[in-house]
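Complex shown without one protein chain; remaining protein chains in place.
The chains carry the letters A and B, assigned in the order they are written, with residues numbered from 1 in each.
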Amino acid sequence: MRGLRHIFFAVLAGLLVFRAVLQAHELQPAYLELNQTGPDTFHVLWKVPARDDLQRGIRPQWPDNCRVTSDPIIAQAGNAYTERFTLSCPGGLEGRLIGIQGSMAALADVLVRLQRTDGTTQIARLTPSQRSFVVESAPDRWHQAATFFRLGLEHILMGVDHLLFVMGLLLIVKDRWMLLKTITAFTVAHSITLAVATFGYASAPLPPLNAAIALSILFLGPEIIRQQRGETSLTLRHPWVVAFAFGLLHGFGFASGLTSLGLSHAEIPAALLLFNVGVEAGQLFFVLVILLLERSFRLLEIRWQRWAEMLPAYTVGSLGVYWSLQRTIILIKGLL
Amino acid sequence: MKPARYLPRKLTLPAIAAAFVALSQTAHAHIEKGEVGGFASGFKHPWSGADHIVAMLAVGIWGAQLGAPAIWLLPVAFPMVMAMGGFMGLVGIPLPGVEIGIALSALLLGAMVCGEVRPKLAVAVVLVGIFGLFHGHAHGTELPPGQSGLLYSLGFVIATGTLHAVGISLGLVHHWRAGKLALRGAGAVISVMGAVFLWQALR
Partner (left out) sequence: MSFSSKQKLAAAGVAVALALSPSAARAHLVTTGLGPVYDGIGHFMLSLDDVLPVIALALFAGLRGPAPGRHALFTLPLAWLAGGMTGLLAGNPPVFPITSFSFLVLGGLVAADLSLPSVVVTLLTILLGLMHGFLNGAAFRQAGSDALLELLGVMATLFVLVALFAALVLSLRRPWTRIVVRVAGSWIAATGLLLLGWSLHKTG
């Protein structure tokens, strides 16, 4: 049994590391915006991450009654490729199907926002399994709310770096009270910066932000080891301070998932609230599963090998190192 | 990992349940409409006939009257015996006089509840088992084709189990004197209904 366990963990750890590295930040969605300018005319903005395969590979697919009536204005700013053009659809878009053609494999999602002349909007999220949506006549509030909630939920459950930071925090807290304080501090802190960034009062450029988030994970690695050796430090006595400080950083990270939608000012409060609730629900779910697993291991009376006990700490630490290096290099490359 | 205890022990069970429900909820959102339909039609099926419902309730109530070990042996054994009947129905093994059997079992089980009869455990199990066989067989031959077999079966089993549980919960009023009397009254009603069903089946 022992031998099997060794192999299992080695394989699992290896693959997890490999996968986590690949997945760390491929969260970029494409974005499609339709602004109604007349009964049958729309201004269209099409934005994809600036990558060769994406620029040519995927396109919106219009209903049969639509024609592009202007030459597209193409621009490339930062790491986004955009096209603007006007679309004419005699008979309107109501009840019509708008979809995406081409391979969506390399893309997170396509977020769609349709703004009507009466000021109402419809928001949709297209995925590889749901490649099209029907333009509604009246906006369905529940649907929009659910979309933002899901977006928040998926943002944290997919964001391996955020989850790893939370796991690091779980590994250094000693009791229930400390756990509560720490998780609350993290939640409050990232909610603050998420709100600030979404309202546009402040923003953090993505490359240094990602590097800093990686550093926050790297920071926790040695602290977990210290905790396991029975040593102490400021962090170990007051984990909530660290959770709060780094939580501010992670909030900016969450905001990147929301600001890319280009929401209008009137939409922000509701969207922000639901997105944040989604993030918190995802975080709570993750914490709950980890705690239940920990309790399960005790009920099953598993006696971990020393190396297995160290595994979480080293996973957090080494991924922190890896991402820090990788993202610092990206940062420096961007500056040069 | 240091064996710190984060979750209160009493919270563990609800927490696991909550986590699982949350998971299955997300899963549920993905399941196609047709499949949910399969579950729903399976779940509805046992509620479709009054004869089935009253007989199921009688099984639950009687189990509660009998107390341990019948109160826990029946819920464990009954679904499987019933599924056996369903299996026979599905593969086409004939069982003569199904409708009569069900009506008769409602009559008999009602009478047992009414009289608070306490036979030997084996006798009780056999009686309930025979009823379960008829009950399942009737459903087995009625299963609608072209749906998700798994979800239909699952819905069907869960609904039957729920009916059984309702019977047991009703039977728990057995602890009070007035409750005992009420149960015996209910048994009489079920028995009479069984007689009516029997008359209809024989006619």
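Of note:
Note that in this section contacts are C-beta pairs under 8 Å (C-beta built on N, C-alpha and C of every residue); 3 or more make two chains touch, one makes a residue touch a chain.
Fair warning: this is a prediction, and the values are worked out from it, not measured in the lab.
Every shown chain touched by the omitted chain in the complete complex is listed here: A, B. When you scan B:A70, B:A83 or B:I102 for touch with the missing chain, the hit is B:A83. Across A:L97, A:M158, A:V196 or A:M310, the residue that sits in touch with the chain not pictured is A:M158. Which of A:V241, A:V289 or A:I330 touches the hidden chain is settled by the complete complex: it is A:V289. For chain B, the list of residues touching the undisplayed chain reads 9, 12-13, 16, 19-20, 23-24, 26-27, 30-31, 72, 75-80, 82-84, 86-92, 140, 143, 145, 148-154, 156-158, 161. Where chain A meets the chain that is not shown, the touching residues are 1, 4-5, 7-8, 12, 15-16, 19, 22-23, 26, 104, 107-109, 127-129, 154, 157-158, 289, 292-293, 295-297, 299-302.
Just so we're on the same page, only the chains that are shown with their structure count from here on.
Here the CA centre of chain A is 46 Å from the CA centre of chain B.
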